[in-house]
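A single protein chain has been removed from this complex, and every other one stays in its place.
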């Protein structure tokens, strides 16, 4: 007998389609360009900046922007331009790692609470709720002391602080997923809960997780910068932007605006770039 | 005061100070914000001025016995507390005994330790008190002067509730105190001396220096009580602002654990000390508002400092030699812990860069001050346990405390774990030396010994800065960060 | 059976019970988590250079030499009876500090809300009505980006512009004692602006999403095909449905606005609950820390409850349930 039906759509995998859609999204491309710029700066910046970003020249401190120092010099006479360029390194390590941690943790939590619901959900939700009521800065303060100040601590703090938010997104997606019949079908194959959560449901909630993760990355940059600003985690002499703003912001009143402005703008561009990406991804998944 | 009064009489002065960290209580208060509050309405037996020479305040005169272990203070007559009671020797004895009593949680206890014990202050008559010291101490009056900011004279029946009414004897009395927000004082018209010029003083508390600077620029305050030079760089050239600068003995100590590698060998410690360019530090980091240190607590401001001892200068070649001799390989890593306080982190980074030049890789760990000090006892404190650290030491009118606690073998703040019998003897000798010449002689020996051993690097002694808006006159800050406003006026 | 709906009453009671569980958990976390903070209370109060004997004497007088469990129990049993305890650092009752700070935080939050809610919603609506046109991209992306700009970055730029260069607004948020409403408001504008930026994108985005969904819905089509004009359709049919989810989002942001502003409060020197907690944590002032954080916990709980209630009351589907 003849073929009864043939497959309708083009045989492109969803991933390839997503990539193609991202390639078409101007928002995404703009964001990716900005991010790429900063990644390149982080990786290779120190080879092409005019000055060693760590070398002090204390006698020439706080010079305004000039041909010699495009962005001026800071309190220790270091070249602000060189520092800003290289300064993306820490934030671009810490923020993505924190986001990954948050995503992994949050996804696991979300899967568990969403899939089991009931008592498990209630207990975990209460703990999460309690945790969320503590301002991140306080959590950071405790963690820095407990774990010692290090980038690892910052990653942990932000990862922990963000995981409930991701868990919430995942949970609501899972709540909808678990009612779908393929879950019942899996049960009818005697699959265990672990397999159903991670093997069956997880792949289907990846798109919202992906979107949430990119959005979170933006917030992670926010948080890393803020924690540096509050003086946690990233250690001097790192040219980290948040740290620089934190040590210099008192000087804007004295007219030394260049010590904070460029770092602030750098944070702003990175954040905007990541958000363009997030928006592009969300849009591409929507189509 | 006459003319000043005529033109600038009255008015309100607005002062920015750091938020006191706790209740205001002369017995306990440890912090700058708190001590400024104490000292507005409270007074000391004597006043340590900018020249480090004591002037009478509530005491009119004082003298030691021959040995120097009993000091007799004559008190001023007619001094009234703000509650109307007359101040007598009872009040003075009670106030200082209270501070010397370990049961009271007194913050001055560490100053009086080994000097003045509980009940060692005795009333002789209504206007005379005697201090019976544990050991001879030539500089004892400094310990009951404004230098010891806890040594406020309070009524004998003080019940620990200073914050309610701020009863003291000073030129201002409390109008209102709101914790964490601010305080205001008004002129005390019953004051024993010249009455204050200002009608009122308003203090506003700030959590941070930066907002204080913005507030000064925004004309929301007239005076910043204490201005770290780096943060205040913008104000140094501000035409609307005047900087009051006082030389002081305040400094940052870079300690190196003499009992741990790589600093067991004094040559390594000296090498690190030699890597620093102190002149540049003073000129660049401190914008000239400091004096170079010579790796001993004998700051240039102290009259007893032996200035003939040669100043240590940067010498990279020598430093490298020393390291080589000590067998330290280039690239040796050393952790450096320190506190986030004023320009300490910047100083730490400069030290790091300097050490890099002689091949020592310093890894910085800048932390919250609370975390750095920890429990402040050996074994439970980064400060006291770290291989290398930088610690802020506030000004003292005499170097006695600096000579003992951080450096003596049994010193409770001996972060360098420096144990040297010869030093201990020399330091005790200095404390007991009654006249300046004897002190100078002792100081010289100590300075040389410390240059050789270098358990602690004293890179510079920084000036105390206050910032006032143009038109404010007569503000009298001390290197202790107190601010005396009795003579202040505002145009 | 509207407000007295027993289902709603039961819902509220259940929510309150759950919130209480959360608060107990919270107090435990904070108390025991706080023990990792370095130093001890006496040391924190007297400073690093005080004598150890004094520190111990002080600790003893504060009852801190007892086991943690006993301290916690002591504290919580008083707390339950309405006594928030005495601050270690200030040696006076905690309650006035917390209440003052809370009042301040509420004022700031209110000002921020008053600016951001109408503008955010308006932005969302405008964006949704121009989906995928430039104005939409500007509002959506611009909004999202400023949302993620750290408050200290925006705060500094705003201070630079409005206080230093233009000299229009005061740098500090704290108004002079006894200032009138106008002056207070004047002082709160600048610190409220970074909050506005943080929340604007968020709210606008939610409002936009709600609007887009509502505009796309069948009932909107019905309304349009009735022959109603667009403005009427939007006013009568779209807005209410579109803004329901936004209301929830707004309410949940109250928690952040009241408790999470450590940075803004530091920057603008404002005595809110965020900085109260921050200083309490650094000073190991546990009664203050606990009371502060529990206050935030309560605010959070109330805010979510209010959000859920608002959602319930505005949404007949939930309010009335299915009948038949």
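Should a chain be cited, it is by its letter among A, B and C, assigned in written order, with residues numbered from 1 in that chain.
The rule we apply is simple: a residue touches a chain if its C-beta (ideal position, glycine included) is under 8 Å from a C-beta of that chain, and two chains touch if they have at least 3 such contacts.
Just so we're on the same page, contacts and distances are computed from a predicted model.
Not counting the visible chains, the remaining one has a UniProt entry; which protein name from "ABC transporter ATP-binding protein", "Succinyl-CoA--3-ketoacid-CoA transferase", "Na+/H+ antiporter subunit E" or "Molybdopterin synthase catalytic subunit" does it give?
The UniProt record for the chain left out of view names it "ABC transporter ATP-binding protein".
Relative to the complete complex, which of the depicted chains are touched by the chain excluded from display?
A, C
Kindly state which of the options C:119, C:161 or C:224 is in contact with the chain not pictured.
With C:119, C:161 or C:224 as choices, the missing chain is touched by C:224.
Using the touch rule from the top, list residues of chain A that touch the missing partner.
1-11, 13-14, 21, 24, 180-182, 184-191, 200, 203-204, 206, 287
Extract the touching residues of chain C with respect to the undisplayed chain.
These residues touch the chain not displayed: 7, 10, 131, 217-219, 221-229, 236-237, 240-241, 244, 314-317, 320, 322-324.
In the analysis below, only the chains that are shown with their structure count from here on.
Quick check: more C-beta contact pairs in A-B or B-C?
B-C is joined by more C-beta pairs in contact.
In whole angstrom, what separates the CA-based centres of chain B and chain C?
Inter-chain centre distance comes to 41 Å.
Hey, what residues on chain A touch two or more of the other chains?
141, 145, 249, 252-253
I need the residues of chain C touching at least two other chains; which ones are they?
Correct list: 37-38, 159, 164, 266, 282.
Which bits of chain B are touching chain A when the two form their complex?
208-210, 213-214, 217, 230-238, 280-281, 283-285, 340, 345-346, 348-350, 352-353, 364-368, 371
Show which residues of chain A lie in contact with chain C when the two form their complex.
27, 122, 126-127, 129-138, 141-142, 145-146, 218-219, 221-222, 225-226, 229-230, 242, 245-246, 249, 252-253, 257, 260-261, 264, 267-268, 271-272, 274-276, 278-279
For the complex, which residues does chain A have touching chain B?
54-56, 58-59, 61-62, 75-77, 141, 144-145, 148-149, 231, 235-237, 247, 249-256
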